[in-house]
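A single protein chain has been omitted from the complex, and every remaining protein chain is retained in its original position.
After this line comes chain A, so read on.
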Amino acid sequence: MNTETTIIAPATPPGEGGLAVVRLSGSSSESLLRRFFKPSGKFPSLDSHRLYHGNLVDTDGSLIDEVMAVLMRAPRTFTREDVAEIHCHGGPLIVQQILDLFITAGATLAQPGEFTLRAFLNGRIDLAQAEAVADLIHARSVSAQRVALNQLQGKLSQIIRIYHRQVVDLLALVEAHIDFLEEDISPPQPDVLCRSAEEIIEAIEKLLAGFNSGRMIHDGLRILLAGKPNVGKSSLLNCLLGESRAIVSPSAGTTRDTIEESLLLHDLPVRLIDTAGIRHTDDPVEQEGVRRAREKTGSADLVLLLINADQHPDQDDLLALDSCCEQKLLLVINKQDLSPPVQLSPPWSDYPQVFISAKYRQNIDGLIEAARDLVGLSGGADSGESVMLYERRHYQSLLQAKSCLQRFISGCRAGFGFELLALDLRDTLQSIGQITGETTPDQVLDRIFSQFCIGK
């Protein structure tokens, strides 16, 4: 690739906004900036990493915009190249004008991801970190940002390296008995080997178990609103959204399609899905809505099933419950404002429940807390220490490592030869290595020599 070029791109999303930022990276960043940026006041040169106020002018000297600009000289920049940023007024027209100006003067429009690619090629970040950077940019919330930051700082790699070392130790035990059979080393006992492998599996499982939380924090928790028609799902949705998007209507069956909304609930990104009310119907359009609703229930992390507090659950409520009873479910008992709640009997009383009033916005906080509790994200997600798995690639690799170790254990129990068991352990290392890219050239022999007295 040609790293000689200086690239330019808007660093803020397109559209109207108070401010927009245009970023340059490459060796000509400084000269290009100096050519078109005229600081207010006399500055013979620009200090690095310092924000200046001034005007951005065209080649003929005419004013384009009043801006703030900062020059960051290599190597203390994201790409390790000279970087310049121009903070202009928001608006597609101004941004386009600025891009045109610099491109005419010799800059190149950056390809998608090219700033990150340069950071990577210049050794600023490694591959796993590059993934994390992409995530950091897309992180929806404070928690997701923390997970991404942890990875950026290599916490996941650290933990993976511990597993890696434990498997290497295990492999050393097995290999020693293949290569040094005349060395008076007693063969490793299968149950000892199995126990060590089980311990590693346990640790891996712990990390794997966090994947769901990690994924929810990262991608957003999928919450499905369910309940019979007219029970108030759309009101709840609106109440959570803080604005009216879905139709709220007293006539049953108005929301025929599903509506999906993204929102942040106490730092937690949520994808809230409102479905058609579920009930018996002969209307084909409505049937379609019901079918979609049933499909959606399958992919949700949590179902909020709404029922009325002022009447005993009826057939339609039961039908709604049936459609989602396989899921993690929170019973939301609505219309607390109208009358004292009825006493619930099984199966209704078997589910965790929370009372709210969607209309008067009562106990919405309680609902959110109960939801977080149920999906296992209460508090834990905020703890700065937690290392969470959220990348599906990493999850798959660890899952694979786990199954290799399980194969090792069953081989061990079946009395398979050490060289075949070693293959399973080497496959485990390979799977683990996919996450951090570690290889094991001499590590196994190193372990053998430090553990056993080898040598005739």
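Just so we're on the same page, contacts are C-beta pairs under 8 Å (C-beta built on N, C-alpha and C of every residue); 3 or more make two chains touch, one makes a residue touch a chain; residues count from 1.
Here, contacts and distances are computed from a predicted model.
Colleague: Given the choices "tRNA uridine 5-carboxymethylaminomethyl modification enzyme MnmG", "Cell division inhibitor SulA", "LrgB family protein" or "ABC transporter ATP-binding protein", state the protein name listed in UniProt for the chain not shown.
Modeller: So, among "tRNA uridine 5-carboxymethylaminomethyl modification enzyme MnmG", "Cell division inhibitor SulA", "LrgB family protein" or "ABC transporter ATP-binding protein", the name matching the hidden chain's UniProt entry is "tRNA uridine 5-carboxymethylaminomethyl modification enzyme MnmG".
Colleague: From the list A:Leu121, A:Cys325, A:Leu344 or A:Ile368, pick the residue that touches the absent chain.
Modeller: Only one listed residue reaches the unshown chain, and that is A:Leu121.
Colleague: Determine which one of A:Lys38, A:His89 or A:Arg426 touches the chain that has been left out.
Modeller: If we include the chain that is not displayed, A:Arg426 is the one touching it.
Colleague: Among A:Glu114, A:Glu175 or A:Asp274, which one is in touch with the chain left out?
Modeller: A:Glu175
Colleague: With the missing chain put back, which residues of chain A would touch it? List them for me.
Modeller: 1, 3, 80, 117, 120-124, 126-127, 175, 178-184, 417-420, 422-423, 426-427, 436-439, 441-442, 444-445, 448-449, 453-456
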